[in-house]
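With one protein chain held back, the other chains of the complex are shown just where they sit.
Chain IDs A and B follow the sequence of writing; residue 1 opens each chain.
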Amino acid sequence: MVGEDFVSMIPAAPSEIWFGEVNGQKKEVIAKSNSILLDVLRDKAGCLGVKRGCDMGTCGCCTVMIDGEPRLSCLTMAHDVSGCKITTVEGLSDGSHLAPIQQCFADYGGSQCGFCTPGFLVASQALLDKNPDPSEKEIACAIEGNLCRCTGYQQIIQSIQAAAAIHRGDAEAVASNNAAHSDPHPSGPEI
Amino acid sequence: MMLMPPFELHRPKSISDACDIAAKLLASGQEFDWIAGGTDLIPNYKWHINSKPHVISLAGIDGLSTISMTEIGCMARLHDIAESGEAHPLVAEAASKVASSLIRRNATLGGNLCLDTRCFWFNQTEEWRSSIDWCHKCDCGTGADCRVIPNQNELCVATYQGDVAPTLMVLDAHVHLIGPNGERKIPISEFYKLDGMTRNVLEPGEFMLRVTMPEDIENWIGAYRKLRIRDSWDFPEAGAAAAWLKGDRSTLRVATTALESIPRRHDDEVAESNGDVKAICDAIFRTTKPVNNTALPPRYRRNMIKVLVKRACEDPL
Partner (left out) sequence: MSKDYVQQAGMSKEVRVDGKRVAGKMRFNPPGSGGSRPKMAERDLEFIPELEGGNEAQPAGGHFQDSYRTGTTVGKRTPLVDANAKVTGQAWYGDDIRLPNELIGRIVRSPYHYAKVKSVDTSKAEELPGVIAVSTGVDAPSKFGVLPVTKDEHAMAVEKVRHVGDLVACVAAVDEETARQAVTLIEVEYDVLDAVHDPKKGLLDVDEPIHWRGPYHIGSTNVQKRVFQEFGDRESLENTTKAFHNGKWKFMGVNHGFTEPHAVVAHWDPNGRLQLYTPQQVPHYAHRALATVLEVPMHQINVIRTFVGGGFGGKSDPFPHEMCAAILARKAGRPVRITFDREEVFWVNRGRHPSHIEVKINANEDAKISGFEIDALIDGGGFASFGHVTSYYNGVLATAPYELGSFHYTGARVWTNKPASGAMRGHGAVNTRCAIEVGLDDIAEKLQVDPIDLRLANLLPPHSKTITGFRITSNGMRQALERVREGSNWTEKFRKLPLGKGIGIGCGFFISGSGLPIHWDPHNFPHATVHLQIDMDGGVTVHTGAADIGQGSSTAVAQVVAEVLALPLEMVHVRSHESDTSPVDLGSYSSRVTFMNANAAIGAALEIREKLLNAAGEMLDLEPKMLVLNDRRIYNKRDPTIGVSYLDALHKSQEDIGALIASGAYRTPPMGGIHKGAAAGLAPAYSFSAYVAEVEVDVDTGLIKCTNVWAAHDCGKALNPLAVEGQIIGSCHMGLGQVLSEQMVYGRTGHLQNPNFLEYKIPSVHEMPNVTPIIIESCDPEGPFGAKEAGEGPLLPILPAVVNAVYDAIGVRINDLPLTPDKVWAAISKKMKKLKIDDPRELPVPTLDYSELQEKLEERSDEHKLRDSRRQRMEDKGPYLNGVLFGLDPTLPPEEQDETWKISVKPDASQLENLGLAGTAWTKKEQRHMESGK
């Protein structure tokens, strides 16, 4: 584009191709020049797990990883990150087996209404990828851009600490009560 | 969703490309904005505040993210300035206090220095602003009056709420600007221009390249104090930076932010106070007059500047 005589006189956003590797899958969509990454992910790439809470960078619900780094997709121009690797909450799990961070959020009450959860999960996974042994202060700094109205953060911090222990290998991932693991028909008392 | 206004995003790959695009847009009479990290511009655009038909992104230009003791590129992210350990501790400290950790990963030094001024009559949606019949800073062609101080539409009194500028001021930094008419270097204290709309000396088509600091900067110590309700997200309601040459209090410099439309270095006040911190605080208190357009009332913010300056001067990092 540069160098051509491109200046248009009417304010209109031209469409361009946006591409990216979203959760390990190559995506190519047509998006207007002025598109915001959040809108592209939700409306074009089908990542409805990325949530829109405030649209202004003040709630963190839309946090996604861009090349491994947690970023606010509502404050990112889509075309500025064209070609990047993007991980959303949908990309955290291994197949449909929960990642430790997801399992721990479920087990330790880190998620109540769940709307802020995708943002928290991405922000904390990014932290654990870099630092599997974060202090409470470091965890707080990593999630200071995420707003949760339900939990009061305390159980979120506990969830992250528990997931960190699994990442370090200090603890094993244990299926929680609500993971399907039993047969409905036992043969008798275990004696 | 908050819909972005229509504009074309230009993504130059080099500084000269950027200047070329700017020159072409200027020549054809087209208005445009620069975008760096986007954390200031995008919310304003989502609110349809003073949006332009063209936006030039600096994100694709390599080489603008240097971070060292004496030089910081305008595209260096606040997160990197705060975390890398390369920047002067005072600058790193201020950068680490900006907004939230997520916002700092997008936000850049250049963006923070060129931050648009803020005002609760102005930083609102289009519908909201239409319900107060607009304001002077974004009058949508109506010639609307200032809502903070009515019956004066000379000066915009929106508040500059950047954190990093006062620390660069007390470290005697220079900003390097480039535009269609070439490059220039000016002291950061002269970069800002007293009006909430003009804001700074950037000419049309000009943008900030980097900030440089004197060679002996390592020997300078100081502190930055920020007043805010929450330790995340919030802009400063008042901020004070102080720095001096280690072991030589006579070199003391003080600057403040978030009290007026520009950050300000208080050389006169320091000089007339002969190094007495309380006298400096009182002098700055006298010469600073915040207005009612941020979260906390101006009387409080003005009084707090005494506390912040005192703490910055007496308690270095």
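Just so it is clear, a contact is a pair of C-beta atoms (placed from the backbone, for glycine too) under 8 Å apart; a residue touches a chain by one contact, two chains touch by 3 or more.
Treat the numbers as computed from the prediction; the structure is a model and nothing was measured.
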By the document's definition of touch, the residue of A:22, A:40, A:66 or A:89 touching the omitted chain is A:89
Contact residues on chain B toward the hidden chain run 1-3, 100, 120, 124-125, 127-128, 130-132, 147, 227, 229-235, 295-297, 299-300, 303-304, 307
Chain A residues touching the chain left out here are 47-56, 58-59, 61, 87-103, 105-109, 111-118, 121, 125, 140, 143-144, 146-155, 157, 166-167, 169, 172-191
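Simple rule for what comes next: only the chains that are shown with their structure count from here on.
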For the pair chain A and chain B, the C-alpha centroid-to-centroid distance in angstrom is 31
Counting only contacts in the complex, chain B reaches chain A at residues 1-2, 4-13, 17, 20-21, 24-25, 28, 30, 35, 37-39, 42-43, 46, 53-55, 57, 59-60, 99-103, 105-106, 231-233
The chain A residues in contact with chain B across the complex are 1-3, 5, 7-14, 33-36, 39, 52, 55-58, 60, 63, 69-72, 74-77, 79-80, 123, 141-146
